[in-house]
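Step one of this worksheet: look at the structure below.
All protein chains but one are shown in place.
Here is subunit A:
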């Protein structure tokens, strides 16, 4: 993210614990607001948000926490926040020693001792990104890419030797892995179709998604019970639970509130067995609601936009396009979609705030019920 233009982080959604989202006076922020302290004033490059607190890591290695967990620390290269554990990647004590993985209880304020410590071997780091910034394949994947961190025991989980992991994301019950060749793997619980193998079965070991084989992926993101992957050519594939429209497919709950656009082709190309052929529109015929999509569906973003980044909350999805727009959809009750209200959406909706302010979004990071976006000023032409 080496940018010449100044950029800043914005946040919206649930802040019931005081998580530095803009004004944060109410329990939720419905439209993007610039971060307030401690997020503001830091040159933040990593935001990791759990439900009740958020961790900010600056390029200078400073970590700040906001919300139900407080505290600050230096020498941090990466952080990963969960309700059970705060995991930090910190520089080792000396130049030869590798980085140290530390797990802290969120309530500890980073005082005292971590719950456990694991040394990551020196020199076994991922490729540095442009500008020499460490791209230690963000947590929960460890820099060595041989293992990852879990919020539940066992906390340190090795990956099979054959896997060359580039990126790993954890949902409530499942895990997604993107390897060096752009292949997506998934494992864990599958009762909501979040594994993408076409069934509701659990998988104990990483299993490649056959439906995506041959399509090199650039990004994966895991929500509570849904999964997203973005191809190198900017296509979005999405699967899992759609109870709030987080797959951008028509969902019954929103139709009952009158908010779905069921009947329009919401961009669903790959019909799975759950796409009910009893199609319907306002003529009274039943509508093809989709509760669960058990293998990947291709999603068309409006205006033919190409996606470059994706992130998911528990029940919502956010995607950044090549032209710097941010689209969000899914559960919106806490303002996490940033559309100035609390509606949920079962189709992609652009966050107009950034367009109005002439900002280009470059990165997005979702907490369970909120969204953080990094944006730069638009080039003046």
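Simple rule for what comes next: contacts are C-beta pairs under 8 Å (C-beta built on N, C-alpha and C of every residue); 3 or more make two chains touch, one makes a residue touch a chain; residues count from 1.
What we mean here is this: contacts and distances are computed from a predicted model.
**Q** For the complex's missing chain, which UniProt name, "Translation initiation factor eIF2B subunit delta", "Bifunctional peptidase and arginyl-hydroxylase JMJD5", "Transmembrane channel-like protein" or "S1 motif domain-containing protein"?
**A** The correct option from "Translation initiation factor eIF2B subunit delta", "Bifunctional peptidase and arginyl-hydroxylase JMJD5", "Transmembrane channel-like protein" or "S1 motif domain-containing protein" is "Bifunctional peptidase and arginyl-hydroxylase JMJD5", the UniProt name of the unshown chain.
**Q** Considering the whole complex, which of A:172, A:298 or A:355 touches the chain not shown?
**A** A:172
**Q** Consider the whole complex, including the chain that is not shown, and state which of A:8, A:68 or A:115 touches that chain.
**A** A:68
**Q** Give the residue, chosen from A:97, A:119 or A:199, that touches the chain omitted from the document.
**A** Of all options in A:97, A:119 or A:199, contact with the hidden chain holds for A:199.
**Q** On subunit A, what residues meet the omitted chain?
**A** On the subunit A side, contact with the omitted chain comes from 14, 16-17, 27, 51-53, 68, 83-84, 106-107, 172-173, 189, 191, 199-201, 224-225, 243, 252, 273-274, 276, 291-292, 314, 333, 368-369.
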